[in-house]
Structure formats: C-alpha cells, structure tokens
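One protein chain is absent from this view; the other protein chains keep their places.
Chains here go by letter, A, B and C, matching the order in which they are written, and residues are numbered from 1 within each.
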Amino acid sequence: MKKVGFLGLGIMGKAMATNLIKAGFEVTVWNRNAKKTTELVVLGATQGSTPKEVAASCDITFAMVSDPAAALVICQGPDGVAAGIGEGRGYIDMSTVDDSTSQTIADTITKAGGRFLEAPVSGTKKPAEDGTLIILAAGDQSLYEEALPAFNVMGKMSPFLGEVGQGASMKLVVNMMMGGMLSIFSEGMSLGQKAGLDGEQILDVIAAGAIANPMFAGKGAMLLAEDYTTSFPLKHMQKDMRLAVALGDKLNLSLPSAATANEAFKQAKKAGFSDEDIAAVYKTVN
Amino acid sequence: MKKVGFLGLGIMGKAMATNLIKAGFEVTVWNRNAKKTTELVVLGATQGSTPKEVAASCDITFAMVSDPAAALVICQGPDGVAAGIGEGRGYIDMSTVDDSTSQTIADTITKAGGRFLEAPVSGTKKPAEDGTLIILAAGDQSLYEEALPAFNVMGKMSPFLGEVGQGASMKLVVNMMMGGMLSIFSEGMSLGQKAGLDGEQILDVIAAGAIANPMFAGKGAMLLAEDYTTSFPLKHMQKDMRLAVALGDKLNLSLPSAATANEAFKQAKKAGFSDEDIAAVYKTVN
Amino acid sequence: MKKVGFLGLGIMGKAMATNLIKAGFEVTVWNRNAKKTTELVVLGATQGSTPKEVAASCDITFAMVSDPAAALVICQGPDGVAAGIGEGRGYIDMSTVDDSTSQTIADTITKAGGRFLEAPVSGTKKPAEDGTLIILAAGDQSLYEEALPAFNVMGKMSPFLGEVGQGASMKLVVNMMMGGMLSIFSEGMSLGQKAGLDGEQILDVIAAGAIANPMFAGKGAMLLAEDYTTSFPLKHMQKDMRLAVALGDKLNLSLPSAATANEAFKQAKKAGFSDEDIAAVYKTVN
Partner (left out) sequence: MKKVGFLGLGIMGKAMATNLIKAGFEVTVWNRNAKKTTELVVLGATQGSTPKEVAASCDITFAMVSDPAAALVICQGPDGVAAGIGEGRGYIDMSTVDDSTSQTIADTITKAGGRFLEAPVSGTKKPAEDGTLIILAAGDQSLYEEALPAFNVMGKMSPFLGEVGQGASMKLVVNMMMGGMLSIFSEGMSLGQKAGLDGEQILDVIAAGAIANPMFAGKGAMLLAEDYTTSFPLKHMQKDMRLAVALGDKLNLSLPSAATANEAFKQAKKAGFSDEDIAAVYKTVN
C-alpha cells in the first residue's frame, strides 16, 4: 500500500481523505487551519506541517481546495508542493480550477521534476462521503495508473481523459448539456402547464420514458414547489455556458442551442436570480 | 371481465390486442385486411365484421390505426364505430392523430351517444409487446376508469390528463423536450470531441451523472457509430417541434430554446436527413 | 384615358381615389357607407350603386378595404364584383389579406371571366395622400400592364412580382427583415446605453453610416422618448414573424435569426405590449 498525502480538508476533502484512511491507505494530511486535521489523525492519519513536507514524504499527494487562488498557493512558494516533490513523485489536484491555473500548476510541478494530474470531480458532499464521485483525470498517464486504487476508493468512475486541460473540458461539456437541458425542460414545463396539464403528471410521464433523468426529477420537484434553494448557483452555470460557447468559438464550432440557453441564464441573472439554484431559470420562462 | 373490441392490427395493434387476450379479456378484433385477424383468432379472439359491429357488441372498443385519415374512416360512415356504439358504450382511440381529428372523432362519438377517450401512446414495437407503453389518456373520465384494467395490461402507466386534446398536448411537451435535449446533446458531443475528448468517454461520464437518460445512451451510441437507422424519423420530430412552438404562440409563451432546436431540425431536413433517425441532427452540428 | 372603379373609401382608399381623379382618370366610386362618396363626387367622380355595377361599367376596378372578410363580401354574392365583371375586365384588390383569401378572390374572379391582380401596399396615410405607396402586384400580367398608369399615380413603385400570392410573400419578407432589424437594434441600443453611451449619439452615429435607415431613425427616437404610440401594432409584427418562419418551414429553410426575433416579439406580447408599437420590443430587451 502506497503512502499518500491529502491537502485541503474542507467538506469535500475531509470526506475523501476519510475514505482513503478507511480503505487502508497510509495518509498524511495537511490543512491551512490545522484544527481540521484532528479528526483524521484520530482515524489514523499522520499530520503534515506544510504542503512541501507532505509532497516530499508521500508517493502521491492529492489536493482539494476551494478555488484557483488556494490551488496556486499550496503548489508554489517555499512551503509549496513543488518545493518538496522532487524527482518522480506525483501530485494530483482535484480542485475545480480554470484552464490556465491548471496549466500553471502542471508546469510548476513538471519543472520541479514531479508528475501531475488534474482531476476535477463531479458530485458534491454526499457522493464524496459515499465514495461515488465522478473523477475526471487528465495529465500524466503513469501517475493516473498508480493513483487508480485511490480513485476507486473516492469515486465510482475515474476515466483518464488525456492531456492536462481535458478534465476541465469534460466538465464544461457535461455542464453545457445540463444547462441546455434545463432550459428546454423549463420551457416544456411551462408550456405543458399553460396548456392545462398537471405539473406532477408531466414529471411522471417524463420519468417513465426515454428522457427520464435524475436532474429533471430533482429540479422538476423544485420548480413545482417554487423552491429554488441553491444546490448549483445559477451564476456558475451561466459562467460555464459562457465558457462552453467560447470554447466552441475557439474550435470554430457553431453552438446555437448552447448560445440560446446561455442568453436564458443571462436573463435569469438580470432578473436577480444569480444566487438561486439553476432551476430558477424556469422563472424567466414561465 | 368486460368484453373489449380492438380495431387495427398493425405492428402496434397486434401486440396490444395479443396482450389483452393473454390477460384474459374477451376480445373481438377487426382489421381492414382481414387476414391479419387469423393469428389472434387462434389465440382466442372473436372476429368482427365491421367497426360498427365491434363497437355494438363490446363494452369498450379500442383502435390503433396508422394515421388521421384511417382514424376518421373507422369512426364515421355506415360501417363506422359511431354507427354502432349506441348509448353509453366506450370508444378509445389510441392512434396518434392531430388535435382537430381527435376533436372530430370525439364529437362524432358523443353525438352518437357514446363515451370517448383519446389515448395516444409513447413507445414503439418492443414496449407494445412487453405491455410497457406509456398511455396518455384524456376525455371521458368514467370511461377511463373502466378501461384502466386494460390499460394496465397494455402499458406501464396511463395517467388521466383531462379534456380531449390534453393527451396530444402531453405528447407534444415530451417530444419538444426530447428534441431540445437532442440538439444540446449533439452540440456537446461535437464540442467535446473537437476539444480532443473521446466520444465513448463522454457517454460514460454522462451515464454516471445527473443527466443520465436512456435517449442519450441510445442516440449517443448511434452517432458515434454514424448509424442513423430510423427509429423516430427526423421529419416527424421537426413537425412536433413546429407544433410545440406554435402552441406556445397560441398560449402567448416565448420558447427560445425550442425555437432554436426547431431551426436545427429544419437545417437537418434541408441537408437531406428527413427520413433518417432524429439522431441525424448531429450531422448538421458537427 | 380608361374608366376605373374604386371600392372602399376609408383613409387609404379615399386618398388613392382622390389622386386618380386629380390625375384625370374617369373614376366610379363605391363605399359601403355611401356618405363617404360625396367628397369624391364633388371632385368629379361618378357614384356607383353596387360593386357589381362598378365592375360592370369600368375597365379596371380597384378595391381597398379593411380586412379579408370585407374583401370577400365585395367580391362575392349577387351584388359583388364577380357578378358584374364579365369577360376580360379587370379587378385589382389592394387590401392586405391572407394567402387563402387572395386565392379565393382570384378564383372567383377568374371563373367569372375576369382578370385579377393582388396588389397589397406598403405605406400608410401620408404615402397614400402623396402618391408614394409601394404597390406589390401579382397575378394577371396583362392587367398589370394596363393598370400601370393608375399605379404610377398612386405609388412610387409597383413591381410585378409573379403569380397570385407573391405580393403577400414580398410583404412577409420585408416585414420579417423589419422585425429582425428591430430586435437587433433594440439589443444594440440597450447594450450601448448600459455601456455608458448616450442614446442620441448612438442614433447620430448610426444615421451617418452604412446601416442608416428611416426605421432606426423613427423608432430610435421613440424608444429614447419612451413613447410607444402605435403606428404598427406589435402583435401584427409578431404574426408576420410567425408566418415568415412558417413559410421557411414549408420551403425547408432554417431561419434562426427570424425565429429568435419571433420569440422576442412573443415575449413582448406576454409582457403586455401587444397593442403598442413594434418599437415596444425594446422594453423586453432593456
């Protein structure tokens, strides 16, 4: 069993590191606020003093932090991962960051002699706890293969997607489909109800057929209940739609449905629903 | 056990009538080409001589014919259902017809003293054989309740949706969502692959997440295989998209995503894919 | 100089007939409410008793009535144009009617032995008075040529467009462009002002360049003044956009910009601006 490091013990990171410990990995943990390491040390983890030290003492170090700035900080500088990684060890950043941040981290690690994978995840608290995340890995393939036993503990699937950047691209593609689906779903729910159909019955019929999917079930219940409690903030979806359309622009690809859905989410933002759940796009259609 | 009639023994009707016989209903069958009744008579059905005679001798008569013209013919005229239905018996047309045809049939039957339900189905040959159709019933509620045991044999769900016309509206709403989903799915598949992702991996990631649905799995495999063998002809989907947008127009509802997907399907028709499967819309995006 | 008839002396018809009289035509007039003929008789017109009598006594009879129903009434029936037209005389309906009404009138006149032109006009009261209408003629070409001297009096241009129906198609094409232009103009005016530009200055810059056009000048002043006094009712524009998109559907042509503008006008209708001027589409963008 390999020695692994884990940097970042927020809601997601704590659940993921816990699963690694329970599965028998020898885990060294670090968190900016050291208090959060206590619970994991009780479970058997070793406490690391800096990202550098963790990276220097483990075969593979994972990170799960909240934003691009944090991801850069733990990688760079005198106490950062790059300073400790040395020749051949591996660093896997599972945080959700933009393309250019991911590339910067990849370059920093590679120059320091290490191997790098970006591995953003799809899924929130519950799947992190249940070990059913979807892990979108891209970068160094040898590192990917060594990390697979750990990925199998944290997620239900973890395909290797190619070069650094392709993990982020996959996430964008899936979120773009999600946004487009939500837009046409909102229009259909509104049309059906205006035509005299019962909202619950529309959901029942959908649930029984070829387009049945967990998102329609979940968001459908929310919009009938007029409950837009945020699970995925609408403004983040609009940002992803915008980035997807921009990626299409770069690749010379016309994406009229995505562009139209993007405008729908922008209209929802303009109407003041930025911080509500993505399901709130329904309110601008209806 | 009630006596039921069944008019129209094409691919769908034959499977549905067979299931009724096997479930113990006393079934009288009729088909324009009488040869097709043989197999069902062997299974225990009685052969009827005309739609009128079937309607006159059964508590409830079902019909499943191929188009609006055929649906009108078996209902009207000296040998038609209306001529035989008399006071209180029921007629249930399960064919897919337009609003005005459905209303004409409803009026004809009601004037003749009968009760009427429109009950278009969602699902093709396999679900018809397996008794797992989705039956969208609307019209006379007392007839709906009497017909439920038969619906339960033919389908896996059969909600009562309200007045005549609402069965057709429900089908339109579901198909509109289907068309919009296929449009954004095509754009996403194209974007992902142009960004260097593997098509199979995109499908795998989708299949594991919140937007997983049978249609993406089925059509996704088709478009990766460049196999557009027709299951649902693209031109029919475009017609449904057009009707859905028109219904929105009538109800004063703006449907930009549906309108955009409609134009995508029109572009696919223009490119010559009218008679291919709906999945062929991908070819105009890619 | 030929003898001409003129049926319908509303705002438009009265101005047009007046111009014909002043230009020296021998004009017989008729109006449902006979009082309106007085002024024209004073100018030198002969008063006709029925559409039939006018058509029977003139080489060419023009009509300008308010809607399809009125257009049918003056053509059909015992006192209608068709009853009087006889062999070879001409009837020119300049009212704005739908395709099928125009075709019905064409068939009625042709069966009665007459020749027919549809000639809807572009332009309102002022151009009618000034003799600067745009006349969109289609149907019998020999009649068109005979009518040209009269068209030249009433309008500034009167192209011959082909078969009956093509006058209406031309009007649809022009109105579709108008609607699309108004939609992008509204978005641009809103974007510019949100970006800190002065609305008047945007109009000035537009007026000086390649996209300068009378509509932007007129509607631009209206939207800056928040004055949506109806000149062209928004709901009529939306109807034309819908018909244009439907014509594209019939001709297998994908029209994404028109479809998107159509949805914008539908949103404006939904917001309650149906009876305001087309410029009110700006309010849903801004």
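Quick notes on this one:
Please note the rule applied: a contact is a pair of C-beta atoms (placed from the backbone, for glycine too) under 8 Å apart; a residue touches a chain by one contact, two chains touch by 3 or more.
Everything quoted here is computed from the prediction, not taken from an experiment.
Counted over the whole complex, the shown chains touched by the missing one are A, C. Considering the whole complex, the residue from C:I11, C:V41 or C:L191 that touches the absent chain is C:L191.
Here the missing chain is touched by one residue of C:L117, C:M237, C:A264 or C:A279, and it is C:A264. Within the whole complex, the absent chain has one touching residue among C:M177, C:L224 or C:A271, and that is C:M177. By the touch definition given at the top, chain A reaches the unshown chain through residues 242, 246, 248-249, 252-256, 259-260, 262-264, 266-267, 269-270. Not every partner is drawn; the one left out touches chain C at residues 122-123, 134, 136, 156-157, 159, 161-163, 166, 169-170, 173-174, 176-181, 183-185, 187-188, 190-192, 194-198, 201-202, 204-206, 208-215, 218, 244, 247-248, 251, 253-258, 260-261, 263-264, 285.
Note that in this section only the chains that are shown with their structure count from here on.
Think of each touching pair as a link: the shortest run of links from chain A to chain C has 2 of them. Here the spacing of chain A and chain C, counted between their Cα centres, is 58 Å. Here the CA centre of chain B is 43 Å from the CA centre of chain C. Shown for chain B are the residues in touch with two or more other chains, namely 248, 253-256, 260, 263-264.
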